[in-house]
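What you see is the complex with one protein chain gone and the rest in place.
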Amino acid sequence: MFSLDRWDVAYTNLIKFSVCFIILCVLIGLFLAILLDQKIRVEGALRAMYLYPMALSFIVTGTVWKWILNPEFGVERIVQNLGFESFTFDWLVNPEMSIYTVVIAGIWQSSGFVMALFLAGLRGIDNQIIHAASIDGASLPTIYWRIIIPGLRPVFFSVLIILLHIAIKSFDLIIALNNAGPGYSSDVPATFMYTYSFSRGQIAIGSASATIMLMVIIAIVVPYLYSELRSEKHA
Amino acid sequence: MKSKNNIQRIVKSLVLASTLGLSSVVSAGEVEVLHFWTSGGEAKSAAALKELLEAKGHQWRDFAVAGGGGDAAMTVLKSRAVAGNPPTAAQVKGPSIQEWGNEGVLANVSAVAAEGDWDNLLPSVVANVMKYEGDYVAAPVNVHRVNWLWANPAVFEQAGAALPNTWDEFFDAADKIKAAGLIPFAHGGQPWQDFTVFESIVLGTGGADLYNKVFVELDEASMKSDGMKKSFEILRRLNDYTDAGSPGRDWNVATGMVIEGKAAMQVMGDWAKGEFTNAGKMPGKDFVCMAAPGTADAFTFNIDSFIFFDQSDSGARDAQNALAATIMEPEFQQVFNVAKGSIPARLNMPREPFDACALTSMDDFVKTAETGGLVPSVAHGMAAYSAVAGAMSDVVTKFFNSDMSAEDAVAAYVTNVMEAKASL
Partner (left out) sequence: MVGLTLRDVRKNYGDVQVIHGINLDIIDGEFVVFVGPSGCGKSTLLRMIAGLEDISSGTVCIGDVEMNDIAASKRGVSMVFQTYALYPHMTVYKNMAFGLKQANTPREEIEKRVQAAAEILQISEYLDRTPRNLSGGQRQRVAIGRAIVRDPSVFLFDEPLSNLDAALRVQTRKEIARLHERLKTTMIYVTHDQVEAMTLADKIVVLRDGRIAQVGSPIELYERPQNAFVAQFIGSPKMNFFSASDLTSGASSLLNRELSDDLQVGIRPEHLSITDSANAVVEGTLELVENLGEYALIHLRTASNVEFIAKAEKPPEVPKASTIKFGVKPPLAHFFDSNSGARSA
């Protein structure tokens, strides 16, 4: 299996996708959560808006973004119609960039949820700690950076686990968005596994890839869980 | 007294009934048919088969599994077969029939075939696909021709281009169409569509001879031949004549572009015809169907068929035989194929119900069956095992979607195919 170019593509895509997806989702989710935490007036409405994508299935998200990103009638065409003739945004059909369109759609879908988790975490932080820090002379950014965000550690933990499993099991999103294409340029191990096991009847390669996915998840999650749980037992 | 009379009457009627039962040629049974004809037109075709069978007094238990272009159905079928409870018949085609034969679970319907004279009604290439170790185990429902070029004559006229018969003519015409500001080649950039185009290119460049060696016999030397390299180069050139939106596009959307006159040509199987006729277009006038460039003497077939599983119950066996016979009857072949746009698998059918494209197809089918130009479509799982075909498709689609050189493509093709072949 390791000699297959397609497997190469699949797992490098998974790495690219997971890293970009998780990092950007966390950053955007945290940023939105901090914004909403500033006690702004329409928070309820905004929170609902950001959370709304989560109510959609990945299939719907994938299909919607397939249209938005399509160079013939999506963003590229709109901007060109606005007069920027040379504007190109063809990531969806560009084999080099297609995996990043999956990242975009995935972030759109999941960052609202991440925001909700972070917002809950922010609300759970004792106000007195923030007061203590401001008496200690910390500026607002410092308070967020040194006090609040480290205090969100358990939330980060949940967020990372949730996003990681979304990333590794991502399948429906890719199928709906560009069907692992163009060619197989946005293949990930999950679509690879499906193709080999069910379309081509090569159960051996299919199960090998599934086993590798399992091992990757174990390799990442188990040490993480272990360290988290162990440090809690110290109390 | 009265009760005794009653008993006698019952006994009499029982005797009568059993006598009648013995005297009838077939007893009524039930067939359970696994298929994936779930979309509108296809479901109608399945219903036609059901009606014909029920007219013969058998019961039809529908077992339709939608999704994945048959992948889901195959998964269900495998689990049913492994559980020792396969359906009576299942929609399986191409080399997969041999795979099922190897499992030793198929029923021999040679008796029905002999009675129906299948050997003479089917071209031998087709008959061979339906046989396992010399016995019929499957019945074909239709024949699709894959190497079609669909063209919009209005676009050609507008660009001052001529319909192409070779790939050189194709590119001449394409240049003119492109200069006229239209899309020369409507294409849906999905792996199976890339592969569909590629098999027609190989057939057009190297003829049936190279096609068979590369796709059916998996001959390594032929895979490395100039013909293959040239085929890859043609595929690369096609890239310049498609539009930016082509990757990921569904085939029927690409057909729609030809119908609307946005694009000039599409290489696609004869199922595309339904799109034209549904849009109210007339063959020969509003659209042209012709063999893909350089493949007028060849015919890549894609045959849907049903395989039959061993049945222990004699009633079910009778019903199964009836199903096999019904499938090959002219009545079903005609109704089904007119609806689906394909042509009947059996020869010598009445021509009247079919349109011009289908008639061309039928003529070429007979002709190529004799000349040896009749070849199985590799992109549609008729030529090679799915693992091997998948390996080929991977290289083709990768090549089409990157700037890989034709030499590298040939090398990767040989490696991939040989590995997949070895893994069988």
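By written order: A and B. Residues from 1 in each chain.
Keep this in mind: a residue touches a chain if its C-beta (ideal position, glycine included) is under 8 Å from a C-beta of that chain, and two chains touch if they have at least 3 such contacts.
Here the structure is a predicted model, which is why all the values come from computation and not from measurement.
Taking every chain of the complex into account, the chain not shown here touches A. In the complete assembly, the contact with the undisplayed chain comes from A:147, out of A:68, A:97, A:147 or A:221.
Checked against the full complex, the candidates A:35, A:138 or A:162 give a single residue touching the omitted chain, namely A:138.
Contact between subunit A and the absent chain runs through residues 126, 128-129, 131-138, 142, 146-147, 150-151, 153, 234-235.
Here, only the chains that are shown with their structure count from here on.
Between subunit A and subunit B the centroid-to-centroid distance comes to 41 Å (mean Cα coordinates, whole Å). Across the complex, subunit A meets subunit B through its residues 3-6, 66, 70-73, 90, 92-93, 95, 98, 178-179, 181-185, 195-196, 198-202, 204-205. Residues of subunit B that touch subunit A in their complex: 68, 71, 74-75, 99, 189-191, 194, 243-248, 385-387, 389-390, 394, 397-398, 400-402, 412, 415-416, 419-420, 423.
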